[in-house]
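Handing you this structure, nothing more for now.
The complex appears here minus one protein chain, its other protein chains still in place.
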Amino acid sequence: MAEIRSLRDAVAELIHDGDTVAMEGFTHLIPFAAAHEIIRQGITDLTLVRMTPDVIYDQLIGMGVARRLVFSWGGNPGVGSLHRFRDAVENGWPRPLELDEHSHAGMANRYVAGASRLPFAVLRGYRGSDLPERSSTIATVTCPFTGEELAAVAAVNPDVTVIHAQRADREGNVQLWGLVGVQKEAALAADRVLVTVEEIVEKLEPTPDAVVLPSWAVTAVAHVPDGAHPSYAAGYSVRDNEFYQAWDPISRDREAFLAWMREHVLEAS
Amino acid sequence: MAEIRSLRDAVAELIHDGDTVAMEGFTHLIPFAAAHEIIRQGITDLTLVRMTPDVIYDQLIGMGVARRLVFSWGGNPGVGSLHRFRDAVENGWPRPLELDEHSHAGMANRYVAGASRLPFAVLRGYRGSDLPERSSTIATVTCPFTGEELAAVAAVNPDVTVIHAQRADREGNVQLWGLVGVQKEAALAADRVLVTVEEIVEKLEPTPDAVVLPSWAVTAVAHVPDGAHPSYAAGYSVRDNEFYQAWDPISRDREAFLAWMREHVLEAS
Amino acid sequence: MNDTTNAAPGGAGSDVANGAARDWTPDELMTVNAARALQGSRTCFVGIGLPSAAANLARRTSQPDLVLIYESGTLGSKPTRLPLSIGDGELADTADAVVSVPEIFNYWLQAGRIDVGFLGAAQVDRYANINTTVIDRGPDRPEGRLPGAGGAPEIAASCRKVLMVLRHSRRNFVEKLDFVTTVGHGSGPGDRARLGLLGQGPVAVITDLGVLRPDPETAELVLTEIHPGVAVDQVVEATGWKLRVADAVGVTEPPTQAELAALRALKSGGDPRA
Partner (left out) sequence: MNDTTNAAPGGAGSDVANGAARDWTPDELMTVNAARALQGSRTCFVGIGLPSAAANLARRTSQPDLVLIYESGTLGSKPTRLPLSIGDGELADTADAVVSVPEIFNYWLQAGRIDVGFLGAAQVDRYANINTTVIDRGPDRPEGRLPGAGGAPEIAASCRKVLMVLRHSRRNFVEKLDFVTTVGHGSGPGDRARLGLLGQGPVAVITDLGVLRPDPETAELVLTEIHPGVAVDQVVEATGWKLRVADAVGVTEPPTQAELAALRALKSGGDPRA
């Protein structure tokens, strides 16, 4: 059963140096507050997993939290490059960053295999692409019925998955809706699951397009209103598109980035 | 785009002798009215696919519509045997019935592969069971990353899938909710999709736990209120458990069965 | 799941309660003891029929927080009356979450998240393997048809442990299965590991006569408890193989009034807590 904890306690208990951590949310419901808490606690050497390592991972990577990134598209959506990600990959600043790079279809299926506790998933993918040459988690498998060769991708099973959701009840049952992305799969693929929520309610009311994670599939819930900002939580907030645009000049410059992180993350709480 | 047709026209246009037809609905939303229309039109030599060939397939099989059955559990849920199914398998009455038999997990994944247009799906299944000995659609595949041997099941891609749903709008977009079973997968695995609905509405309102099939993924919609009876449509009807119990004595006897079908199906419309 | 065994209602248990004027039936003894066997489990994948009655009874008595999971796609169903089928509307209406059938099998069952799988059976052998597919009726007759596998093979493979509940007769407890639908302990110790089956497999078979449990050394089912009023010989007689009997056979506790009231209310459609 999920325990309801403070964000600080939950991060300290669930996430450790060297862990493989997935923080998911496809543009929507991105767990920024939890990422900031990881940075404040100085947790490091993480393998970070995320289909779209956008601004949230730019911040983690720029602060030197990650030694490895597993991903499929690393940009600031609608704005441009992730400058901290590029600086780490191109120049090793503040530390080198290993990459395991996939397509979205491949990453989505890696989570599906992880959630299903299968060692791999099959897809029609990567054909003719150079991507398999750079990854040890892409292979092929032959259909035993038709002889067709298909792509196989290795399951992802994070030590911890962190997501943000709209609501939990006092038992720790979690409900999210809107663009639900790959969060269910990422959560079910992990050994431990931390969910930050906008609100803790007495009873979860059925809601269209909602995903419910029962309490017994969640490790800890932390009440963190606006914990997805500058991303958003449908029904609670809208995407702060201006912040994403403002991030471009902040993140271009190492010093400007560090100053911003000091002011808005390290010295905040 | 789905066309809105009468049940009679839709069945006549979409379903032909010798087709592979899946009629899905896991206890809930079983398309009985469409099955009765198939019987009335004398369509025959079908390969019938269904995870739980309960009373609906007992009727089709007993009327000699099917030459082959692909399934995973054939009983009258909560009541007992399917006597027409047993009579066909054990005694070849009214005609022999070939079987391709799976577990639920295997059948569900065969539909998933079909909907994904992959030739097969992988699961941890059938280990130690005698089922693979009797089926040509169960094999094994080896994980290219771990070397583990897993079960592979061949995709199911019916010529036609028939389902019942609560609502469609005038554009042919379909909405169903409650126990949604494997209907989305069965529909997306098929070449043609026929949906009977309780109601045709101006606009589909978002509803908790609903599946929406867009009009461009559906071939035809027919307005058939109570088209799932004696099964049910959540929000419109309740399961007629008494009918399922009454079916047991009706179906035990060939003559009683035929008399019932004559009165309630062949001479009805 | 398979609730359409060929066992006649009451079965071999109908001559059980002949010791004293007891106010319960053999089936009630079986269901009450099956419900008790769920103690300590949080999540239960429920087969229809006898397992469903037992799991629902457990939720009404000692295990109010038991999470019931049905293969129709419901997580955390809380029905107020016993569902006839695994797809009765109330299972969805009262659930914490409703998911698709592929999801329930892939993300929830196969992933090994579920504490206990609760199965019925048509035929069981000494290693708690199950046949629900076909019955051999002899060389001149066609096979007798059973409903088939349903969810059982993967429930027995993936849940942390498995409970089985069925009526005790020589027809159900056989020397050799006509068909292995679902593996319990295979042909003995080590077989589950060799086959790569995740959970520990069947830990108890609860019948209307008593309880069988696998020997920790040999994995063979051993009679460990009889129900009040049942004799050991009676169980041996109702078993199609030479049944091993534990050195000290226990006697199960008689049903309490609360258990019986809850069970009867469940079956009659009422809610004893209402």
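Residue numbering begins at 1 within each chain, and the chains themselves are lettered A, B and C in the order written.
FYI, contacts are C-beta pairs under 8 Å (C-beta built on N, C-alpha and C of every residue); 3 or more make two chains touch, one makes a residue touch a chain.
Computed from a predicted structure; not experimentally measured.
> Touch partners of the unshown chain, restricted to the chains that are shown, please.
Displayed chains contacted by the hidden chain, ordered by label: A, B.
> Using the touch definition up top, pick the residue from A:F71, A:F120, A:W216 or A:W247 that touches the left-out chain.
Counting the whole complex, the residue in contact with the absent chain is A:F71.
> Looking at the whole complex, which of A:T20, A:S103, A:T137 or A:T196 touches the chain that is not displayed?
Checking each option in A:T20, A:S103, A:T137 or A:T196, the one touching the absent chain turns out to be A:S103.
> Among A:V11, A:A152, A:V182 or A:V197, which one touches the chain that has been omitted from the display?
A:V182
> Pick from A:R8, A:R95, A:R124 or A:H264: which residue touches the chain that isn't shown?
A:R124
> Touching residues of chain A against the unshown chain: what are they?
Here the touching residues of chain A are 26-28, 51-52, 71-82, 85-86, 89-91, 101-105, 108-109, 111-112, 123-131, 148-149, 178-182, 184-185, 209, 232, 234, 238-239, 241, 244.
> Can you list, in ascending order, the chain B residues touching the missing chain?
1, 115-118, 173, 184-185, 188, 211-214, 216-217
Throughout what follows, only the chains that are shown with their structure count from here on.
> What are the two chains with the top count of C-beta contact pairs?
B-C
> When the C-alpha atoms of chain A and chain C are each averaged to a single point, how far apart are the two points in Å?
That pair's centroid distance is 41 Å.
> Do you know which chain B residues sit against two or more other chains?
Only 123-124, 148, 209 qualify.
> Indicate the residues of chain C shared as contacts by at least two other chains.
106, 110 - these are the residues of chain C that touch more than one other chain.
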